[in-house]
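Attaching a single structure in structure tokens format; questions to follow.
Just one protein chain is left out here, and the rest sit where they should.
And now, subunit A:
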Amino acid sequence: MSVINVTDADGKRIPVTGLAVRYVLLLAVLALTVGPFLWQLSTSLKGPHEDIFSSPPKFLPGEPTLDNYTRVAQTIPVWDYALNSLKVAAANVVTNCVGAALAGYALARMRYRGRRAATLAFILAMLVPVEGIIIAQFTTMRDLGLNNTLLGVLLPGSIGAMNVLLMRNAFLNLPNEVEEAAYVDGANVWQRFLRIALPSVKGTLAVVAIFAFMGAWDDFLWPLIVLSDPENFTLTIGLNYLHGTFANDERLVAAGTIIAVLPLIVLFACLQRFFFRGVGEGAVKG
């Protein structure tokens, strides 16, 4: 009798019935978590004469078309919005990686008076709930004259306190001896940071980068408050606007959401190995 022999990580054989139940459950959860995205994709591909409200529902588009995507672009400047989102997200990655690495290094690898106070500032900032200070952030932006600009969208999250503390933890785990040796060899602090410490924390840096991109690309509440002029909308705000204005054409809204979510799913699929390692580490360390 030839039965498929599946073993787990410890080399133990898993009984076939247990395995079958497991896969059935996995597929059920898969349908529940990914199904709605596929349904949205399907809606976005359905032609103008197709009944998208049919009961029982039709999952595959009868006359698949990309027409809805061109129509979104005619209705709202969706590619401009995507570009705005991309600008903010890319800038957010750069500012967070650079700023958090520098500050994290100062908190973990240098000794000076006031280090505790500096660390405390970042811990306190991490504990302040964004939702509670959003109005004060708005008035601060007004005072700076940055309301309704992409710079205003970017700034509050440009160096996340959480990221600084993540980088600090990563730097703390490096042994002092290597840097001591570099010091003896004549490396100044900047060289030690760039050539020795930074290359050793690439994993954490990658996690900070992914979080920074996702956070900026997905953010809704803050851009909603800061941006008022449709010209400067990011993709999430533009979508909400599309939904509010053209709620009657579900195909368009569906196409818009797919444009917003597809780049992230691709990015995530490519980087998921880094991601799971990093998130797991973060969870363990608290």
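Criterion: a residue touches a chain if its C-beta (ideal position, glycine included) is under 8 Å from a C-beta of that chain, and two chains touch if they have at least 3 such contacts; residues count from 1.
Criterion: contacts and distances are computed from a predicted model.
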item: Protein name (UniProt record) of the chain left out of view, among "AraC family transcriptional regulator", "Paraquat-inducible protein", "Acetolactate synthase small subunit" or "Transport system permease"; value: "Transport system permease"
item: Full-complex contact with the absent chain, from A:Leu45, A:Ala82, A:Leu150 or A:Val164; value: A:Val164
item: Touch criterion as defined above, residue of A:Leu45, A:Ala91, A:Ala108 or A:Val208 at the omitted chain; value: A:Ala108
item: Hidden partner chain, residues of subunit A it touches; value: 6, 8-10, 14, 19, 22-23, 25-26, 29-30, 32-34, 36-37, 39-40, 43, 53-57, 95, 98-100, 102-103, 105-116, 118-119, 121-122, 124-125, 128-129, 131-140, 142, 155-156, 158-159, 161, 164, 172, 176-177, 179-181, 183-186, 188-189, 193, 214, 217-221, 224-225, 235-236, 239-240, 243-244, 250, 253-254, 256-257, 260-261, 264-265, 268-269, 272, 276, 279-281, 283-284, 286
